[in-house]
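Selected chains from the complex are presented in situ; the others are not included.
Just so it is clear, A and B label the chains in written order, and each chain counts residues from 1 on its own.
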């Protein structure tokens, strides 16, 4: 039995609130149960130095947890003067995942930055971030299309992320904090709407996992991705 | 005429939402019009090194703006590796103001940290932060009293902050961004419920201001403080 009483392949309630703040081109509050992340997308008329003059754009992400998004207060990375390894790892993952659905030539020489700030954490902040960032990216692109900044649509397909794991010997979907902190295996999946894998990151925290366990996790993960993409379609009015 | 159509001595709508997130001992979303700041209060069982063994507590604050709380995206201070001067100045101000209403002996050897994270900015983020931080502090103290952590109430009196300024030659209350960015004088006031001044910080951006202008600003500021403290009382059920 899961602490939350959910079925092994059952997602927490998923919701996306668009236009959560007013300044960003795309601003989405994503909720996976009690995990809440604010994803703001910004279009900037510049690219990183190594891309200058190549006629291509870039998509990148930054991730941060508010100090009291967690049960115990975490020191602010700005106060410590540097980003931690976990933060770097997550923001690299978010950026890489999003770039998989963007045509950089169509973007032109501009950069989209997605800021993912965790307001409240209860497990799965990185998968919620990616799933919410996708919606914010869609809104930013729509804004760029309306204002004439973008001549063509640089996005191809949907994208979502979900965690799966082995908890008490069984494969489970979308782990919350209670499960996450004692899971034997923790795996994050980023997939598109056709079931193609964009990123897979799995770690055995306890015993090494077998191929058949991997298969079960991939099966329920694919189901979860479908649920999230349905929610994305609905909020974007494309359902 | 003010851009917002407000009267010179009229506040923007002020609201406080308690229990905005679930982990912090005190968690308040404060809104002054479109300015929204999340104030989370944490009680920690330790004090800064220079206070150890003195039987007294401490109250401090940290302030940060989400990168896209502003019209143009601001670089994240954690990514730049250091806090800017404006951030330091503001968080020092918030902490100093709150300490004015706390009895450090009654707090015992523990520290309360108030994290003020600006979700959306439209002028007056520091005064909204102080006003919201006070409510979060109240909730954190109440939590400490209920759990038996605090033997007596360390708080004495109410506290709020508001900005005043000279805009188009007239004294105005609670400047929004449009006014703030072109005001001739900008002044922040922190006061208690008896009209005592806890902090005054005024800067002439254009011409130096006269004593009579200062008096008018203080008069309307005192009125604004009253309005905010009324809202604090209401949300705390003490109205």
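The working rule: a contact is a pair of C-beta atoms (placed from the backbone, for glycine too) under 8 Å apart; a residue touches a chain by one contact, two chains touch by 3 or more.
Since the model is a prediction, treat every value here as computed from it, not as a measurement.
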{"item": "Full count of same-sequence chains in the assembly - 2 placed in this view", "value": "6"}
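Just so it is clear, only the chains that are shown with their structure count from here on.
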{"item": "Centre distance in Å when chain A and chain B are each reduced to the mean of their C-alpha atoms", "value": "33"}
{"item": "Residue numbers on chain A that touch chain B, as the complex places them", "value": "21-24, 27, 34, 36, 38, 40, 42, 44, 62, 64, 66-71, 73, 76-79, 81-83, 87, 113, 115, 117, 119-121"}
